[in-house]
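Missing here is one protein chain; the remaining ones are kept as they sit in the complex.
Chain naming follows the written order as A and B, and within any one chain the residues start at number 1.
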Amino acid sequence: MITQLETFDLKTKAYYDIINITKQVQQTINNSGINSGIVNVHVAGSTGAISTVEYEPGLVKLDIKHLLEKIIPYNEDYAHHKTWHDYNGAGHLRSFLIKTSQTFPFKNQKLILGTWQQIIFIECDEKPRSRKIYCMIVGD
Amino acid sequence: MITQLETFDLKTKAYYDIINITKQVQQTINNSGINSGIVNVHVAGSTGAISTVEYEPGLVKLDIKHLLEKIIPYNEDYAHHKTWHDYNGAGHLRSFLIKTSQTFPFKNQKLILGTWQQIIFIECDEKPRSRKIYCMIVGD
Partner (left out) sequence: MITQLETFDLKTKAYYDIINITKQVQQTINNSGINSGIVNVHVAGSTGAISTVEYEPGLVKLDIKHLLEKIIPYNEDYAHHKTWHDYNGAGHLRSFLIKTSQTFPFKNQKLILGTWQQIIFIECDEKPRSRKIYCMIVGD
């Protein structure tokens, strides 16, 4: 049994930014030398999120943006804004709902994903951020 | 430490179909011979999803359907439709939001679930699909 923690960094844009991190996650598996198991992809923070999507511009630039604006609009007077006098209440709620991690299987050092399925990081904060993504690989 | 990858297949109905896969997931644990650990249940695709629910007709046939139609209606003019000239934009968004995997603990070869809690696959695509579900079991 082996565990290996790998990380990589991202530079994100403010408010809404979706970055395809599939290659970076695959690279952490290569780096680990672990053959088969799972990788837990996690952002240590409360205004980012991890999920998967077909990474094409219609979904990434427009449809997901509209969905998130519909259920968790950015320009609303959240109670969170009174706590810190910042304006990223929507960012916290989006991160809470989508969640900050997802776990994926791999075999023969290759992520098991659908042909059109990519792993994404979603920036939800009101400022551009430097993000560290943690990939904890557990397998043999 | 042992990892074991098991799979099973599903035939799904178009647009909205929820299948109770608890027995199949439990069977993969039995097949693995692993006593204690976690199972990562994952659909390799971008229009399916995994979660849990009390599998009774009110929730499965009506309430979840209405919830998903309310927040991500099928008949809307998604930007994704222009990319491929298909009409499953809602399916992609539902899969993005609910997510394509969930990880569960087991002990003494038995899944740890609530009495009324079942593991489900949610078909979100506009066509009936043949789905392969991947269960990566990690434990000892």
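To be clear about the criterion, a contact is a pair of C-beta atoms (placed from the backbone, for glycine too) under 8 Å apart; a residue touches a chain by one contact, two chains touch by 3 or more.
Just so it is clear, the model here is predicted, and its values are computed rather than measured.
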Kindly note down the residues of subunit B that lie in touch with the hidden chain.
-> 1-2, 36-38, 51-54, 56-59, 61-64, 67, 70-71, 97-99, 102-105, 107, 112-114, 116-117, 138-140
Positions on subunit A where the hidden chain makes contact | 1-3, 5, 38, 40, 42-46, 71-72, 78-84, 89, 92-93, 95-97, 99-101, 103, 134, 136, 138, 140
